[in-house]
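Only one protein chain is missing from this complex, and each of the others stays in its spot.
Coming up: subunit A.
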Amino acid sequence: MSEISEEQVAHLANLARIALTPQEISSLTTELDQIVDSIAKVQQVATPDVPATSHPVPLANVFRPDVVGETLTIEEALKNAPEQADNRFKVSAILGEEQ
């Protein structure tokens, strides 16, 4: 019914930044197809007249004074970083050669 393809799962994995193996893509395709089939029934009762609920106990305008609150020191903020340099998070190249 939902007909999810391996290409689609590979595309989703790319969007979600997970380097799935071909085996994972294949098994996830089967599983997702089954899961989506069984959960697609939400569409049966979700008629246009029903409003959507995003928040179970809605609150409005939750503000705080615009003043500096508790913050982390640079050391605290960086202490779990896999790599750091000059008080900053360090990452590998943003652009690849072909870019």
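Observations
Just so it is clear, a residue touches a chain if its C-beta (ideal position, glycine included) is under 8 Å from a C-beta of that chain, and two chains touch if they have at least 3 such contacts; residues count from 1.
The rule is short, and it goes like this: contacts and distances are computed from a predicted model.
When the listed names "Cell shape-determining protein MreC", "Cytochrome d ubiquinol oxidase subunit I", "Glutamyl-tRNA(Gln) amidotransferase subunit A" or "ABC transporter ATP-binding protein" are checked against UniProt, the chain not shown comes out as "Glutamyl-tRNA(Gln) amidotransferase subunit A".
Against the chain not shown here, subunit A presents residues 4, 8-9, 12-21, 24, 28, 31-32, 34-36, 38-47, 50-57, 59, 62, 64, 72, 76-77, 79-83, 89, 91-96.
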